[in-house]
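Only one protein chain is missing; all other protein chains are in place.
Moving on, here comes chain A:
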Amino acid sequence: MNPRGDSTSGSDGAPEPRRKSKKPKYSRFTQQELPACKPLLTPAIVVTTFAFIGIIFIPIGLLSLSASEQVVEIVYQYDTDCIPEQLQNDKVAFIQSSKTNKTCTRTLTVPKNMEGPVHIYYELDNFYQNHRRYVKSRSDKQLRSKASETVTTNCAPEATTSDGSVIVPCGLIAWSLFNDTYSFAVNSKIIEVNKKNIAWQSDKEHKFGSDVYPKNFQMGGLIGGAKLNASIPLSEQEDLIVWMRTAALPRFRKLYGRIETNLAANEQITVTIQNNYNTYSFEGKKNLVLSTTSWIGGKNDFLGTAYLTVGSLCLFLAIGFIILYLLKPRTLGDPSYLSWNRNPDGHY
């Protein structure tokens, strides 16, 4: 008996219907035969890659390091220095009292020629602007337009005054605005500090409305920082805008202003600091920083050093692999390395 019925169907009167093939339609995608490149990691590629990375990274590292070395920086910590000797025991009382004289005059020496613009920063330490409750405590809607003045959802406890009227700008970030001021003079001649364009342009145009004015700001019992001029709209309050960009680390700098002129080496700059901001309750530190910038930014050797380290490590790896391939050469595609040839009793 023929198990396949169709071949003996010729004896029937009616023709046997043709069996439709159930084979699925062929396509390269469904049969996983798409054209593909199958790169192979050969010794040449390994050594070339490591050498190439090393050759690219080392010059970048040297460039970054030299740029960082060119930056001239003056850092002056003034939080303990600017409190008079006799009141050093109770710094918090000093800073919170309105009767003490907060003016502090010091002289800084310029170590090297500083080409303008020289950027002025205030640096705070141990100030956690990145704390979750602090970062939340703002109302972007309110900052943006006058119409949303009453939207103070996350701003508690600095959302409304005791009689219920809304605070603009609300929240802890605005409330803790830094309020030390600096002024500079050389040979009794005042150096002008340019406080324009210290904030990001997009912040001034899109985040802080030009129709929003400060209202009921710092009116409460506990004053956290600076007061704002109620006649200047928020889009022009650049100090506030810079401060509201919360920093990533507890030790941070924020741009205060720029000195557009050059500062010659060995010049004596007289700086008058108004030491208003209370960092003493939480043992924070305050620094005044004057710094030039290079094409890559401020003074930080880390980028250059890291590039040099990784670059030299790659060159070292390249040399190491060359030695390895010389000491233990393995012809590529040599079938004696297959497991059943190396290890005849057991497959691998």
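Everything that follows uses one rule, which is that a residue touches a chain if its C-beta (ideal position, glycine included) is under 8 Å from a C-beta of that chain, and two chains touch if they have at least 3 such contacts; residues count from 1.
To be clear about the criterion, contacts and distances are computed from a predicted model.
Asks: Going by UniProt, what is the name of the one chain that was not included in the view, given "LRC58 protein", "Aminotransferase class I/classII large domain-containing protein", "Solute carrier family 38 member 9" or "P-type ATPase C-terminal domain-containing protein"?
Replies: "P-type ATPase C-terminal domain-containing protein"
Asks: Can you say which of A:A51, A:V135, A:A185 or A:I319 touches the chain missing from this structure?
Replies: Per the contact definition at the top, the residue touching the missing chain is A:V135.
Asks: What is the set of chain A residues that contact the non-displayed chain in the whole complex?
Replies: 3-6, 22, 32-41, 43, 46, 49-50, 53, 57, 60, 64, 117, 119, 121, 123, 128-133, 135, 140-141, 144, 198, 200-203, 206-207, 245-255, 258, 291, 293-300, 302-303, 306-307, 310, 313-314, 317, 321, 324-325, 328, 330, 332-335, 337-341, 347-348
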